[in-house]
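Yeah, one chain of the complex is gone here, protein chain that is, but the others are all in their spots.
The letters A and B name the chains in turn, as written, and every chain counts its residues from 1.
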Amino acid sequence: MTMSLGRRAVGVPPARPITAGREAGEMVAEGVCAWFGKRLVLEDVTLTMARNEVTALIGPSGCGKSTFLRILNRMHETIDGAQLAGTVSLNGTDIYGLEQRAVEVRRHIGMVFQRPNPFPAMTIAQNVLSGLRFNRLRVANPDEVVEEALVKAGLWNEVRNRLKALGGDLSGGQQQRLCIARALALRPSVLLMDEPCSALDPTSTRRIEQTIGDISHEVTVVIVTHNMQQAQRVSDRCAFFLAGEDEPGRVVEEGPTEQMFGNPDDPRTRDYVNGQFG
Amino acid sequence: MTTTSVNSTPGQHRFHLGQGPAHRRMRPREFGPTDIVLAGLTLLAAICTAWIVFDQLTLLSGMLGFVVVTAAVFLLYYYVLNRQLLGRRAASDRLMGAVATLAMAAIMTPLVLMVGFLFERGAHLLSWHVLTTTQQGVPLVCVPHQHCAQAGVFHAIVGTAEQVGFAMLLGVPAGILTAVYLNEVGGRLAHWVRVIVTAMSGLPAIVAGIFIYSIWVLKFHFSGFAGSLALAILLLPTVTRGTEEVLKIVPGDLREASAALGAPQWRTVWSVVLPTARSGILTAVMLGIAVTIGETAPLLFTVFGSTTTNWNLFGGPQASLPFLIWEMVKLASKSTIDLAYTAALVLFLLVFVVFLSGRILGSPWLGSAVRSLANRRSARRRVALEEVADR
Partner (left out) sequence: MERAGSVAYGTITSEIRPGDGTPLEPRLVVTRRTRSDLWFRGTAYSAGTVVLLVLGLIGLFLALQSWPALHYMGLRFLTTPAWVPQSQHGHPASFGIGVAGIGTVIVAVIALVVAVPFSFGAALFISEYAPRTLLGVLPFKSALTSVVDLMAAVPSIIYGLWGLLVLEPHMIGLSRWMSDHLGFIPILKVPRGDSIYTGSFFIGGVLVGIMLLPIVTSLSREIFSLTPVAEREAALSLGASRARVIRDVVLPFGKGGLVGAVMLGLGRALGEAIAVATVISLSFVHNWHIVSPGANSIPALIADLFGSGGKLGREGMLAAGLVLFVFTLVVNTLASVVVGRTRARTR
């Protein structure tokens, strides 16, 4: 009982009945640094991910984008020896506050991973409902939740007749959209996507991008991508991460996507978005 | 390469792809039909030579010696033949393959002989009567010319079932939980637990027996339960190691995905990790149980044996199949050895059934078949419900 009181006392929205719509949230990261063991991998990142916008995190590999993304829903701390500094807040509440529970935070901030990872022992429908089940959220109409989530993820038409098939039986692109549906079924305020298309073919990539566009008016999306065209196509804002040799990653520049691609302030950003290096 | 030259010769014309409307499918092989025939002929020659050697020189006696000589001669002939045909390099390659194949055949032989032996001696003694009666009222050793009733093994089956059943109850959950601890929870202690589990999996069965004797039987006397405790000590590390191997294969992605959906750790383990690993865990557990059923040494000083059916696991001496065989072999008379054959056949069949069901439950084919069956059934039920609702 004390635990639920504690949860209510802080600003992260408590669980609401899943049937009620939830508005997108605003995430603000301030002075975020990250370490793996003694090594500083991310330094002083300050970024605002505005409500209902798609923010793309771009930059070469190893510059801390994924680490930053994982910090946004407290997946970072699941790695041994991982540390961080700074604050991350969702709608004004620090998600790393000592009274916050990581499990609770992750429910509100969904995540889609680089490689599609539906639960192989569950059916498609069970996969979609898994988040609800994990959080012991009872819904009166599970079938509707499944349909709604799959429709939003753009997968409904393809799987409506085989909801009882196993998640692993789908193609790679379908699997990834199933993972998006799975995350959306929890009605998160923010959806984090870690290179969601890097393991997919161009057609599936296109579908995922459409999906991102469709869901962005009800959830704030943060997407890590290596693909400049993709960033340009899907995002409203961009942040360019960069790390030097033996140096932590930092945000070089961030701003509206048009400006970042059309008329960036920093020469390094211009070189990167135009694909000119090395 | 010389190795493939013999087999690729007949296949060469197949490279003219454009010639015929139907392309003949080709499967390049290192060891083709020609080689099988060659090996067969060599074996025949070897058998003949061995026979001559045996007849002329009689160095060895018995089947064993004949087989050994045949194998040696075969390897020699096979090497020389391949050297003539394919050259030295390929011949030594072939020789190695032949040695490995013979080794495989050699290790299968005891199993085949043993199963054959059990059926030959035990099958005609096996009857419904034997399975349903006990040794009660039957003299242990039947003196010649004395009429003795046929003793049965029912009491031993009951004992084994209860002892192994209870050992499962103790050992399987604890074993799986320990594996979960090692692979999912971890911590400073985990390293030591892993070392100990490995060490325990090599614990001599007889040591488990005398341990339980010294801590339990001395105070509380013989019982099936004491036997269960000893069996559980042997079962636990097997289950733990088997389960841990499977849990290691479950991709970390799934744990992350589950955590990212806000699942607490126990949820992740219960709903994602264990179901994903289910078939592998089943196979490991069933293998552990199959081995446990046949353990004799831990029961020697714990169950004490009995000639009547004792249903009470916790009270008094109890019979068990392996223990019965051991006792009967020690008595070494015709009637007791016959009973030992019967019990051994029953025991082997029991082990085999458990082993096989582990393989079947663990096979992906059956796993999915069962699942689709369950799905179809639930779908049918739903349809039925809807029909009822419509009315």
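Throughout what follows, a contact is a pair of C-beta atoms (placed from the backbone, for glycine too) under 8 Å apart; a residue touches a chain by one contact, two chains touch by 3 or more.
Being a predicted model, the structure only gives us computed values, none of them experimental.
Enquirer: Which residue, B:43, B:85, B:102 or B:161, contacts the hidden chain when the whole complex is considered?
Expert: Final answer for the missing-chain contact: B:102.
Enquirer: Which listed residue, B:43, B:138, B:161 or B:291, touches the chain dropped from view?
Expert: Counting the whole complex, the residue in contact with the absent chain is B:291.
Enquirer: Out of A:27, A:56, A:69 or A:84, which is the one that touches the chain we can't see?
Expert: Going through A:27, A:56, A:69 or A:84 one by one, A:84 is the residue touching the chain not shown.
Enquirer: For chain A, which residues lie in contact with the unshown chain of the complex?
Expert: 3, 33, 35, 40, 43-44, 60-62, 74, 77-78, 83-86, 96, 98-103, 242-245, 247, 250, 252, 268, 272, 277-278
Enquirer: If you put the missing chain back, which residues of chain B would it touch?
Expert: Counting over the whole complex, chain B touches the hidden chain at residues 1, 3, 30, 59-65, 89-90, 92-93, 95-97, 99-104, 106-108, 110-111, 113-114, 117-118, 174, 177-178, 180-182, 184-185, 187, 189-190, 192-193, 195-208, 210-211, 213-215, 233, 236-237, 240, 264-266, 269, 287, 290-291, 293-297, 300-301, 322, 325-326, 329, 337, 340-341, 344, 347-348, 351-352, 355, 359.
As a convention for this text, only the chains that are shown with their structure count from here on.
Enquirer: Using the average of all C-alpha atoms in each chain as its centre, how far is it in Å between chain A and chain B?
Expert: Here chain A and chain B have centroids separated by 47 Å.
Enquirer: In their shared complex, at which residues does chain B touch chain A?
Expert: 251, 253-254, 256-264, 267-268, 271-272, 275-276, 278, 368, 371, 375, 379
Enquirer: Flag every residue of chain A that touches chain B in the complex, lowest number first.
Expert: Interface residues on the chain A side: 73, 75, 78, 103-108, 110-111, 113, 115, 117, 119-123, 130-131, 133-135, 164, 166, 179, 182-183, 186.
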